[in-house]
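With one protein chain removed, the remaining protein chains of the complex are shown where they sit.
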Amino acid sequence: MIGFWQKLGKATLARFSSIGRATALLIGALFNVPNIKKGTPLLIKQLYSVGFLSLIIIVVSGLFIGMVLALQGYTVLQGYGAEGSLGPLVALSLLRELGPVVTGLLFAGRAGSALTAEIGLMKATEQLSSLEMMAVDPLKRIIAPRFWAGMISMPLLALIFSAVGILGAHLVGVDWLGVDTGSFWSIMQAQVSFEKDILNGIVKTLVFAFVITWIALYRGYDCIPTSEGISEATTKTVVQSSLAVLGFDFVLTAVMFSS
Amino acid sequence: MSQNIVEIKDVTFTRGDRVIYQNMSFNVPAGKITAIMGPSGIGKTTMLRLIGGQLKPDTGDILFEKNSIPQMSRKALYQARKKMSMLFQSGALFTDMSVFDNVAFPIREHTQLNEDLIRIIVLLKLELVGLRGAKNLMPSELSGGMARRAALARSIALDPELIMYDEPFAGQDPISMGVLVKLIKSLNNALNISSLIVTHDVTEVMTIADHVIILADKGVIGEGTPQEMLEHSSPLVQQFLQGLSDGPVPFHFEAKNYIEDLFTNQSAGEFQ
Partner (left out) sequence: MVSRKIEILVGFFVSLGILALIMLALNVANAGIGANGETYILKAKFENIGSLKIRSPIKVGGVVVGRVAKIALDKNDYLPVVDMEISTDYSHFSETTAVNILTSGILGEQYLGLNPGVLVNNAGTDDDELNDLFGQEELKLLADGDFITDTKSALVLEELIGQFLFNQGGE
């Protein structure tokens, strides 16, 4: 029995110290504003690897998800003679839910895991220690640019995802299935609100970006510097950030769209 | 030994439940080559991290140029680190930069020099380690010995007062080992700096060290010039220096009685 209490206590303490270290990392990344001359090239480099390199998977998935939505939506709406509502159906699903969530999941898998693995390897090859010994703060030099790159890239990727998805739906719905192009766009415009749908979608993506990049960076920075430790950390990044995205999505949807 | 660059005073350090050092004290004289030796697993690398301020001792004090490292603020610590540099076992070159940029990195970070001047300094440092021809190679294209030399060039880029070498000879062929030994010696003389080498390669380091410290059993077991060490009376020191397989440091990891272990039933922890 005492063994159980001890285990519970130990696990609790470990959990709290883990949260503490993650918070310290976040604060280090947020408040260590690097100077513009040295920071900008680092940020651009990270925008390239975190953002630009994720572009292909985002565009391709967006296109296909948009096309599938149009196909599925059309068959259901046709039953009510409401094919005209295909536009808002696709646009609202993409802007409110699928854009932020699917982009978040893909981002966690593509960029989050890469961030964790990269930082884990830097730790294993003593590059992080070496920075510290050169009196360069790794939080400033390594963590901060990656964090901001994630915060900037994610919303852009989600917007691109939604836009491409709507174009894909137009391709299938209008060009293939024969929905009237005028009603496709105009009913969409009548139903979609910039503040309520697009801006709320962007707010969602920002929250997801924050959570995913934070988890990815923390897992990499805190990993056990062996090949086993890095692979475990990478898996944890993908699993935890995917679950976090889904959980936060429910909460945010409840707050934003339930009225 | 009038001047000491590093002074370790009564340091105790534990990791988890394991005591690494117990009330250990020694000094690193300035301007000389000091070697810290000891069997593997004794926490020699930990020693360097303590001096670098990456770890803090449980009790005791570590002085770098008479200032206490564990009590420094973060800012002061970073200032102190600019005066020391560390050569890691793996070299720890930044894999996303060329050799040139690696060496230029600390200069670009800590000075406002223009690129022309940086280029001159980097080429000078690379020439010292004989890698000027390799300046445009990426770290992945270097052999282990070359990577270590490139890292050495990087660690002297800012002309530090103390260089700490973590196992510089581990896993090197005799030729590159010879090159490194010569480099460490000539750098120490040419730049008039202090060197602290952590190693277990006895023969190599005995030829260049001015001062030898042997660690075992959570503390210092012998200290002095190489000559004094060779004549040391402690059997532990002799076992280490001569590389005898058995002696005061047992060949076997601590275990229960051999016969007993063989003929009892499986104990917990095995084959579960």
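All chains are identified by letter, namely A and B, in their written order; residue positions are counted from 1 within each chain.
Just so we're on the same page, a residue touches a chain if its C-beta (ideal position, glycine included) is under 8 Å from a C-beta of that chain, and two chains touch if they have at least 3 such contacts.
From a predicted model like this one, the values you see are computed outputs, not experimental measurements.
S.K.: I'd like to know which visible chains would be in contact with the absent chain if the whole complex were considered.
M.R.: Counted over the whole complex, the chain not pictured touches A.
S.K.: Kindly state which of the options A:A29, A:L86, A:L106 or A:V192 is in contact with the chain not pictured.
M.R.: Candidates A:A29, A:L86, A:L106 or A:V192; residue touching the omitted chain: A:V192.
S.K.: Where the complex has a chain not shown, which of A:M67, A:A117, A:L159 or A:A209 is the residue touching it?
M.R.: Selected residue, touching the omitted chain: A:L159.
S.K.: For the full complex, which residue in A:A29, A:L95 or A:I215 touches the chain that was left out?
M.R.: Per the contact definition at the top, the residue touching the missing chain is A:L95.
S.K.: If the missing chain were put back, which residues of subunit A would it touch?
M.R.: Residues of subunit A in touch with the missing chain: 41, 44-45, 47-48, 51-52, 55, 80, 82, 91, 95, 153, 155-157, 159-160, 162-164, 166, 185, 188-190, 192-194, 197-198.
Methods note: only the chains that are shown with their structure count from here on.
S.K.: Starting from the mean Cα coordinates of subunit A and subunit B, work out the distance between those two points in Å.
M.R.: Averaging C-alpha atoms per chain gives centres 42 Å apart.
S.K.: Note which residues of subunit B are touching subunit A in the complex, please.
M.R.: Contact set of subunit B toward subunit A: 49, 52, 54, 78-79, 81-82, 84-86, 88-90, 92-95, 105-106, 109-110.
S.K.: For the complex, which residues does subunit A have touching subunit B?
M.R.: That would be residues 38, 125-127, 129-130, 132-137 of subunit A.
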